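Note that one protein chain is taken out, while the other chains of the complex remain in position.
Naming follows writing order (A, B, C and D), and every chain is counted from residue 1.
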Amino acid sequence: MPIGLLTLLIFLPAAGAALVALIPREREAAIRWTGLITSLLTLAVAARVFGAFDAASGAFQFLERAAWVPALGMGYTIGIDGFSLLLVGLTVVIFPVALYGSWESITERVKAFTIAMLGLETAVLGTFLSLDLILFYVFWEAVLIPMAFLIGLWGGPNRRYAAIKFFVYTMAASVLMLVAIFAVHAIGAAQLGERTFDLTRLADLRLASVAQAWLFAAFALAFAVKVPVWPLHTWLPDAHTEAPTAGSVILAAVLLKMGTYGFVRVGPALFPEALVASAPIIAGLAIVGILYGAAVSWAQTDLKRLIAFSSVSHLGFVMLGIASLNEQGLQGSLLQMVNHGISTGGLFLIVGLLYDRTHTRMIADYGGVAAQMPRFAAVFTIVMLSSVALPGTNGFVGEFLILVGAFRQSPWWAALAVGGVILSAVYLLWAYQQVMHGPLVAKQPERLTEMTSREVLVFAPLVALIFAVGVYPKPLLDRSAATVQAALQRLERPAMVQAPAAAVRSHPDPPAPADDVEAGRR
Amino acid sequence: MVPSWAFLALSAVLFTVGALGVLVRRNALIIFMSIELMLNSVNLAFVAFARQHLSIDGQVAVFFVLVVTAAEVVVGLALIVDIFRARETVDIDDVDLLRG
Amino acid sequence: MEWVVFLAAAVLAVGGSIGVVAARQPVHSAVSLLVVLVALAVTYLVLAAQFIAALQVIIYAGAIVVLFLFVIMLLHARSGEGLITKLPRQSAAAAIFAALYLAVLLLAAFGAAAPLRTPPEGFGTAQQVGELLFVTYLLPFQMAGVILLIGIVAAVVLGRRSPPGADEER
Amino acid sequence: MDAAALLLVWPLLGWLINGLLGRRLPAGAPGVLASVAIGASFVTALLLLGHYRALAPAGAARSVPVPLFTWFGAGDLAVDAGLLVDALSLVMALVVTGVGFLIHVYSIGYMAHDPHPARYFAYLNLFIFAMLLLVTAGNLLVLFVGWELVGVCSYLLIGFWFQRPAAASAGRKAFVVNRIGDAAFLLGLLLLFTSLGTLDILEVRGGVDQLGAGTATVAALLLFAGATGKSAQLPLHVWLPDAMEGPTPVSALIHAATMVTAGVFLVARLDRLFLAAPVALGVIALVGALTAFYAATVALRQHDLKRVLAYSTISQLGYMFVAMGVLAPAVGIFHLVTHAFFKALLFLAAGSVMHATHDVIDIRRLGGLARPLRWTTGGFVVGGLALAGVPPFAGFFSKDLILEAAFAQGMTTGNYVPYALGLLTAFVTAVYIARAAALTFFGRPAEPGGHPHEAPPVMLVPMGLLAALSVGGGALGAHALGEPLLHFLNGLLGIAGAEAAHPPAALLLAVSVAVALAGVATGWTLHRARRDPGLGPVGAVLEQRWYVDALYDRVIVVPGHMLGRWLAGPVDLDVIDGVVNGVGRAFGALGASVRRLQTGYARQYALAVLIGTVIILGLWVLR
Partner (left out) sequence: MIPLPPVPLRLLAPEIIVFGTGLAVLLADLWIPPARRGLLVAGCLIGLGAAAAVGFWIPDGIGFSGMYLRDGLTLVGQNIAVTAAALGVLIAPEYLRRTGLDRGEYYFLVLVATVGAMLMAASRDLIMLFLSLEILSIPLYILAAFARPNVRSQEAGIKYFLLGSFSSGFFLYGVALLYGVAGTTRLPEIAAAAAAHPSVVAPATGVGLLVIGLGFKAALVPFHTWAPDVYDGAPFPAAAFMSVVAKIGAFVALVRVFPVTLGALAGQWTLILGVLAAVTMIVGNLAALVQTSYKRLLAYSSIAHAGYLLVGVVTATPAAISAVAAYLAVYAAMGTGAFAVAIALDRGGKEADRIEDYTGLATRSPLLAAATGLFMVSLAGLPPTGGFVAKVGIFLAAVESGTPSGLALALIGVLTSVISVYYYLRVAYIMWAPVPSTLTPAAAGPNGLAVRLHASPLVNAALLLAALAVVHMGVFPARLTAFVQQVGALLR
């Protein structure tokens, strides 16, 4: 069987990790380059997928199906649609950046680090591309291990606590999802007469309202912890604070998106009724998160913690968009997932860059850095303004779409959420001023050297994306539009008997008889 | 004829007394003898049931219990002797290095 | 008549068992155990299990108890129990739960009991038992042999003189 | 008309070149480059004006959309990035590029000794770009982009000397306070979009009739709230005085002539919407009048020359809003234009003073500068007279028209409050500007020594041109000349309604002149020869800006930060995370207690077996 493009995409980093494992650990340069080149190759494969993606279709594309564990009904089913495409794109961009950005900050156990990062990339891509629920869960959990190690081994002084908290907290929530997956499977076996975890098949299920409520609650809990939705967020500041720069970047940029992705991937497909019913709750928590995260950010003394709480706030927007359950809200959420990845990833890289020089994350230890590092100041300004969602940068369009979506559901949602728009300026500008402006504070100012050309290269793609997405987000929005519409269509008719074939269409060219049977069932 | 419940009751009592011995005594040898008591009460039950069903299988079972008991006695007494040689005690409560 | 024999044996057995459990000296326990074993052999006779009764006396009383006594002598027959128990509440709890357990066991025993019928000729004879043992129970019989072999190996392993210096704590 | 985009391209190019290559350019190049870019924009604007006048004969209202590209869309929302060329946008573009050009040129001199000219001019060009985007946007969301971008430029330029904590804080304050207004603006846009399904300005203007009265009022008020942020009206005015921490040309350009007028522009841009919301109009007039009066009184007792001017700006913006509120948007725009001239002039003169005195700007420490700084003094006096509304200076014409419109509105509605406050403010205005001029330029120097020197020509020439405009700018709205600007702007609504009341124009004119002259006279008399009466307790209140800033600090900023710390500490760490860690600890404790059961005593283990047995069997028996 020829290897499909998506399979290649998922396992290319893993293959790179295997290659790295063969390199003696003393040859750090070779290890680093292998890692970087692997991630760039992955980017190239993803670019190919991005180019060949048919934006007009809301169905899964590049579908691959193979038997995996037939006895238990698990299959290797992967595919890509508008939801996954954007996040895959984000992932493959962020990983090379994070790897290259760690060139000098990770000097110990480079080999293990590179293997962990590449393994993580495979797991993340797998999560975004799996259509089989167990496969999805496998990748979902597999993400935890390398990430926990990234935090626990290359992290700050309190890394062990943070790594364990991250792992146990998120896993505690995910295992309930696993049980819910089993339940969906069981109901599927009873209703469809077919033992399967295939999301595209299970989408034909007609779950009772009560079942939907409970099962969705289990799924939602897993996703909400990952996002994290207030008040399930407390693992995040610790994880972010202790993680090495690359870990924080990946965590913020990609891992948190797994939660939001989960909502849009599973919610409309399996639990349309429950999703609609719980939208006000999700929105309420999202709004609390927006305001709470922002307010708490303002009170932080540690830069990384501040950015971590800003993530809580920003992801509140994403969740609000999802809870809006309309085209603008969902589109905005998807775009904002990408945007948050770029902006917050960038912010963590910025803190990392400072930390590399001064070995402190405390805001009070900084001041007047801008005068020492003007080029860095420019980058910081741009990234910060992108995080503030300044028009012209990437953050704005997403945030606006989300607000439009929210406003349509209830003007009050938008009115409250707008408070976050204000507060994000309050705390980010405050932090920026404390660090960059005023008289020089650093104990060893000579360490505050201007960005190296490598560091410029690290930030270049992010800055370019900040402006590109800000000025012309259409290519992204166009590619997710059809998928969003298809998902919303499912919500409109909770009685899912005649689900639109296009939306849940699973195989492009199934053998004719089977197709007839399935068409009949649909 | 003595009804079978009488034998069974006797067996139950003996088993319980044996079990009690295991729980309250500290001398490993006495504990071990209490275990023998328990096994013997089982034998009584087997024999009583064999009589009740008029099937010999119960009596054959006693034979096997006997064999197992014999082997266990070898193992158990060897262990107790060995421990005594090392610690100069057969108080089972003194054997408490491993805990937690 | 049977009742008398049974009751006598039962009293002896229960008394002996209490002796096993309550005796200060292991030797007394062993002797009490012997009493129990013999008393049980008597009940086996009442239950038409002549062969088993014989085995009981020969193997249990003759071999096993002797082995116990041998070891008791070897270990200087000391009680081996310190004066102060480390588990003060153990006995009380044991008594309570043993009583409860006995209650359940008695219930079960009465439940399982059924009226007795007169045994056929030759019931419980050595021939009958042996026939069953070598025909129906052929495989278990072989397994019993394996168990005895294990016992021998155990004696070898556990009785071997330790290599010098090996008896310190790891 | 498609060339309208060029208007934006020049400053954008200037920004890119200065921003990316600035540090490699020769020392003087950034300023020249930036000025040329804005000059080119100005010329483009002039050409556009000509073109537009050819397209639209005098008196005809016409809007020419210039579509560029589809920015983004989702569902029924489609945002087209496009421009809108009409009288209003042309006037604004001309003011922005014209005044902007002069100030760029002035900056070459003013910033000659600054180590980072490239950064400065890059920001300035970016600002012009953003401002042009704001005034020419064809879509409200694009307008909002410009709106926010000018805010960022303002932030960057106020904090240009970021090593000074005051400057950095001022920049941040400006941005944050503006954000509050922007949030309201954004909500207004959301309401408009959800009600009308579009954000295209022409479509919104055309669709106002479909809005219910309530929706229109709410939308109008939200947008006006946005305007109060950008245009520093009560209650969001607090950032503007602090913004004076930035380089003075920036204060002139951004915080006097152009950006702060964006709020006024916004109301004019959506005149139809506001017209459909009479309640909102009343609010606007009232807020404008109150702001005008409040800021003027505060300006009476400020000692930093630039702060006096800043409060003056706030006050004058109040006038413009009064004009908007009393259905005279064209007049408001007229005042916007004249104000741009004379306030820019005043600021540049103040900058010249700083240039001469090495950044001493406290008028109590100045005095007697008239002799060494002849040209600067002249410029300041001209600007001051224009501000005071003394005929025939430009400010007189525009301010008088506003008061007239306010009076006319009073005749229709019976509400003369805006007019009365406006008149009172006119007096106070004359007083404070006379005070500022008297203390700064006349009398003997407060601190002898130092040799103030006049600014170089590159600074004086722009001042001269602005002085000329401050003198002659009134012609644009002079009745005798047929009010050419108002005529040109007649696409704006409201004028007809105001004129219908037929106010006693001549009488009002006389009163205005009398008040202005009286004010100047009072101010001069009180502060002649460097006297500065404190005005007693009232003066103290005024000096403390009516304690508004202190109030905000105590009621909003400090409690807000405390709330944040409370949430971060007791709530987040102790309660929410406490529960999480508590669960972890509970499991640890449970584990430890389970572990303690493993005592090491075999007898106890046997007891456990027995207990387990009894429980298991008991379960059955009891069942």
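Assorted remarks:
The criterion applied here is as follows: a contact is a pair of C-beta atoms (placed from the backbone, for glycine too) under 8 Å apart; a residue touches a chain by one contact, two chains touch by 3 or more.
All figures in this text were calculated on a predicted structure; none of them were measured in a lab.
Note that the undisplayed chain, when the full complex is considered, contacts A, B, C, D. Contact with the undisplayed chain is limited, among C:53, C:72, C:116 or C:144, to C:144.
Among A:3, A:69 or A:364, only A:69 touches the chain left out of the display. The omitted chain makes contact with chain D at the following residues, 587-588, 590-592, 594-595, 598, 600, 602, 604-606, 608-609, 611-613, 616-617, 619-621, 623. Residues of chain B in contact with the chain left out of this view: 8, 11, 15, 18-19, 22, 28, 31-32, 35, 38-39, 41-42, 45-46, 48-49, 52-53, 55, 57-58, 60-61, 64-65, 68, 71-72, 75-76, 79-80, 82-83, 85-87, 92, 95-100. Along chain A, the points of touch with the absent chain fall at residues 25, 67-72, 108-109, 112, 134, 137-139, 141-142, 144-145, 148-149, 152-153, 160, 163-164, 167-168, 171-172, 175-176, 178-179, 182-183, 185-186, 189.
Everything below uses one rule, namely that only the chains that are shown with their structure count from here on.
We define each chain's centre as the mean of its Cα atoms; on that basis chain C and chain D are separated by 101 Å. Once the centre of each chain is set as its mean CA position, chain A and chain D turn out to be 38 Å apart. Across the assembly, chain A contributes no residue that touches 2 or more other chains. Contact with two or more other chains is made by residues 599, 601, 603, 607, 610 of chain D.
In the complex of the two chains, the chain D residues touching chain A come out as 19, 69-77, 116, 119, 141, 144-145, 147-149, 152, 155-156, 159, 162-165, 167-169, 171-172, 175-176, 179-180, 182-184, 186-187, 190-191, 193-194, 560-561, 563-569, 572, 576-577, 580, 584. Listing the residues of chain D that touch chain B in their complex gives 595, 598-603, 606-607, 610.
Looking at the complex, you find that chain B touches chain D at residues 19, 22-24, 26, 31, 92-93, 95-100.
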